[in-house]
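This structure is in structure tokens; I'll ask about it shortly.
The complex is shown incomplete by one protein chain, all other protein chains being positioned as in the whole.
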Amino acid sequence: MPDPMKIRANQLGDATEVKVLMSHEMETGQRKDAQGKVIPAWFIQSVDVTCAGKTVLTAQWGTAVSKNPFLSFRFKGGNKGDKVVITWVDNRGEKRTDEATVA
Amino acid sequence: MDVIDPTRRKVLAHGASLSLLTLVAAAGWLETSPVRAAAWNAAAFDAHSMDDTVKALHGSTPVASKDVTFVATPDIAENGAVVPVTVVSAVPKTESIAILVEKNPNMLAAVFDIPAGTDPSITTRVKMAQTSNVYALVKADGKYYVASKEIKVTLGGCGG
Amino acid sequence: MKYVSKGTLAFAVAALAIAGCATTRDDASLHADTVAMLKASFKPQGQARMDRLDQDETQRVCSDYFGKPLPASVTSRVEQSNLESIKWPADGAYLGDWKAGEKIAQEGRGKQYSDDPKGPVGGNCYACHQLSPKEISYGTIGPSLYRFGKLRGYTDATRKYAYGKVYNADAYFSCSNMPRFGTHGILTEKQIKDVVALLMDPASPVNQ
Partner (left out) sequence: MARFSTAAVVAALLVFLPGAPQAQAQASDTAAQIQEYRDALADGNPAELWDARGEVMWKEARGPKKVSLAQCDLGMGAGVVKNAYAHLPRYFADTGRVMDLETRLIHCMTTLQGISDADAHKILFGGPGKRSDVEALAAYVTSQSQGAVMDVSLADPHVRRMYALGEKIFFYRGGSHDFACATCHGEENKRIRLQDLPDLTTKSGAQKAYTTWPAYRVSQGELRTMQWRLNDCFRQQRFPDLVFGSPASIALTTYLAYNANGAVYAGPGLKR
């Protein structure tokens, strides 16, 4: 089971600011271990963010997104108390969903 | 990831993961993805050039635009493993923002789809194998726009 | 962890015996306890064995006087003994290949327990010095060596000085922060000549 995300969602005037940290190795598939064997790629491929059920951002990622990814963006139409729900899926098919309340 | 390790640099240059990604893609796990977004675009993430990346995204040749800017994106990265990038698009009807690193083995780092109501401004962090141009590729109203910025990756630490 | 608690117990006893006494860094019992504590606190790993903790005379003296002015008698003693340890090249030539020297100056690996004992060993000069202006990532613990040869003149005396300085910096400036690359066998004679070329070859980027 992957570790939870750390999500912050704050209402700033008419915009809702979302900041999220995800716990993931984001292994490139290009590194070798001490024995010289290639460490297989393992990375988040898709990210989906909704607020009050409406999609506010989707993303596709490659291996070049940094380990323990950070993402920040803003959207309009959100309100304090709304639920921001974030889901990521990695190339092993593992997924993680977490939510935060807009403060 | 230790980007200053010269042996790793060699490995990066070979782009050894391509076949693996292709195999994984062929295994069919893409279809099982429960996320509503379009299936992961393996061709775009495997591309080695801007042209091939845009082609894989089913786009047209981008034009340079001053309406696409890098904000709070440093000129020098103290460590290539984590390079903060913020891309802002002032192009009306921006639909997506992609971040590409020219000298990475695969250029495309991330694509963000921007629905109506979401600010066309994205902050994230990418890996850079070496000093390189970073491109911000914006799709707006069906057309493609691009801006670039060179980011230097420095050597660090005392132990090599 | 048995290993640790045994050591700590000994120190607890020592502490009780000495509690209340004024302690300075020069205190003899403090020195003995420090050495004992270090030996109880490290374990051999890779190429870094426990003898790395054993100080030679220069290390011992320079630890005691760290950050303090050195008496003239100590200075001359340290510099004399270190000067005597320098093995000058038999062929009398000091200049190698500056391109190889640049690689040595960039290479930070060598002698760490995490390094492959058969792997490259460098001087890591850029960690502490500015050399070629092309390298912006340089340290400042040592002085800038940009235009080293150009400023000092491309003389045989300066070439010899550069060789000796890299071989054993303490011979010229007692208790220097710089490792004694030749005396400790970090760099070979050929490598030191290559570094000297980086500093002294008129064609080297350092002198442009």
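Side notes on the structure shown:
Lettered A, B and C in written order, each chain numbered from 1.
By our rule, a residue touches a chain if its C-beta (ideal position, glycine included) is under 8 Å from a C-beta of that chain, and two chains touch if they have at least 3 such contacts.
Since this is a predicted model, take the numbers as computed values, not measurements.
When you scan C:W98, C:Y138 or C:Y167 for touch with the missing chain, the hit is C:Y138.
Looking at chain C, the residues touching the absent chain are 1, 3-5, 7-9, 11-12, 14-16, 18-20, 23, 25, 27, 30-31, 33-34, 37-38, 40-45, 48-50, 52-55, 58-59, 62-64, 66-67, 111-114, 126-128, 133-134, 136-141, 177, 179-180, 184-186.
Residues 1-2, 48-51, 61-64, 66, 72-79, 81-82, 84, 86, 102, 107, 125, 133, 146-150, 152, 154-159 are the ones on chain B that touch the missing chain. As for the chain not pictured, it touches chain A at residues 3-4, 6, 19, 21, 23, 25, 27, 39, 66-68, 70, 72.
Rule of thumb we're sticking to: only the chains that are shown with their structure count from here on.
Centroids built from CA atoms put chain C at 43 Å from chain B. A separation of 16 Å divides the Cα centre of chain A from that of chain B.
With centres taken as mean Cα positions, chain C sits 46 Å from chain A.
In chain A, no residue touches two or more other chains.
Residue positions of chain C touching 2 or more other chains: none. Listed in rising order, the residues of chain A touching chain B in the complex are 15, 26, 28-32, 38, 40-41, 45-48, 55-67, 69-77, 87, 89, 91, 93, 95.
The residues of chain B lying in touch with chain A in their complex are 1, 7-8, 11-12, 14-17, 20-21, 24, 29, 32-38, 40-41, 44-45, 81-83, 101, 104-106, 108-115, 117-119, 121-128.
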